[in-house]
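After this line comes chain A, so read on.
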Amino acid sequence: MKVILIFIAVFISFSVLSSESSICEKSKTEKSFVPKYAKNFRIDYFRNFKIVRVGNDSYLLSTGRVNCSDSFQAKILTPVSHVAFMSTTYLPALEILGKTDTLMAFQGKHYIVSKAYNKSKLRDLAFKFNPEDLITLKADLIMGYTSNLSDEKQKQIFKKLSLPVVINKDFEELSPLARAEWIIFISSFYNLEDKAIAVFSEIERNYIGLKIKNDKLSKAKVIVGSIENGYWITCGGKSDLAQLISDAGGVLAFKNDSNETQKVSLEKLVKNNQTFDVWLTHNMWLSAQDRLKAFQQDNRYRFVKAKDVYNNNLVRNENGATDFWETAVQRPDLLLQEISELLHPQSYDVSLKWYRKI
Partner candidate 1 sequence: MKTILQLKNVSIGFNQILYANINAELKEGAFVCLLGINGIGKSCLLKTMAGLQEVKSGEVYIEHKALKSMDSFDLAKKIGIVLTEKLQIDYLTVFELVSFGRAPYTGRRGDLSKDDKKLVQKVLEDVGISEIGKKYFSELSDGQKQKALIARALAQTPELLILDEPTTYLDIPSKIELIALLKKLTQEKKITVLLSTHDLDLIKDSADEFWLMGKDGEFSSGSPEEMNSSGLIANNFFRSGSK
Partner candidate 2 sequence: MKLKYSILFVPVLALALALLFIGESGLSNDAVLVNELRLPKVMACLFAGGLLAVSGLLMQIFFQNPLAGPDILGISSGSSLFVALWMMAGAGLSPFVQEWGMNAMSFFGAISVFLLLLFFLKRNVSRVSLIIIGLLISSFASSGISVLVSMSQALQLKNFLVWSMGSFRNITQAELPRFLVFSILSIFPVWFFLKPLNQFLLSENYAKSVGVNVKKMRMVFVTIAAFQISIVTLYCGPIGFIGIISPHLARLYLRRAQLTHLLPAAFLVGSFLALLTEMILVMTPTLSISVNAILGLIGAPIIVLYLYRQRSLSL
């Protein structure tokens, strides 16, 4: 009798234990968050945990320990309070979520423009990092992009060392809204998805509203770039910037289907014998003086005729890094508004946050 009882006890505990592990893989999703624009992440919610997927990697996020089998790239305890980031594009999310004090390390802190961080308290991470260094961080979350972390071998090492390394693929998104939607991804580590979703909805609403308004306006002629090495260097025809220009009611010079930087022959520039309404230089010039000096040095600039010239480096930090790559990426609605102002000054009255007139 006793033996049977013991047997039953063992059997029950076994099944309880095994059904605990099958909770992870086989349990029912309570709900899912599938982004509207972004293609590279999704969040699936379960009773005690959530699974965040980025491409082929999945991460287990939970507030307490959950017994699961080991197929996750990393298991993260939420909400995180000590994070290390590798890109300035993640920082505005922290500001919006009110979590700037959780940043403890950054790769290249001289790039940070925002004044919300006490740089002297931030640990600097080298560009080529090594796992041992990351261990000493004692961070709950280390977020970066593939060129730093994605080696398959690196991923194995992180997993073995149980390092909470998460790969953020926002840069693979193909539109400004898609990139901005990653604020929700970041918020999931803080359990603040509701806030992030609300903020994104506002961004989306604003963006679409602007787009509709701009559709009705006459198109402005826009050119982007400058001369380097005897070529005209400009953004791709399907890049984020190109889309913003299009959504702002502009027509970009040199159509093409790429989202990579383009090297355009100067002959095309000469042939393109029109006066542009707006020229966004996106280079090192800080003033009209700089521009005029460049013209003096290289008289092929006279083939670029534009009524107004702007550069995206209005706000810079002491090291020359611009805010464009920080806050503008997170707020494409505000950026679209600003570009709309540049292209259609009669229809807008916006004070510039990122562009300066030169």
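Basis for inclusion: all candidates are chains of the complex that A comes from, given by their letters.
Operating definition for what follows: contacts are C-beta pairs under 8 Å (C-beta built on N, C-alpha and C of every residue); 3 or more make two chains touch, one makes a residue touch a chain; residues count from 1.
In this text, all values refer to a predicted model and were calculated from it rather than measured experimentally.
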Touching chain, any copy counted, for chain A within the complex - options 1 or 2: 2
In the complex, chain A residues that touch candidate 2: 108, 110-111, 127, 228-231, 262-268, 270-271, 283-287, 289-290, 293-294, 297-300, 303, 319-321
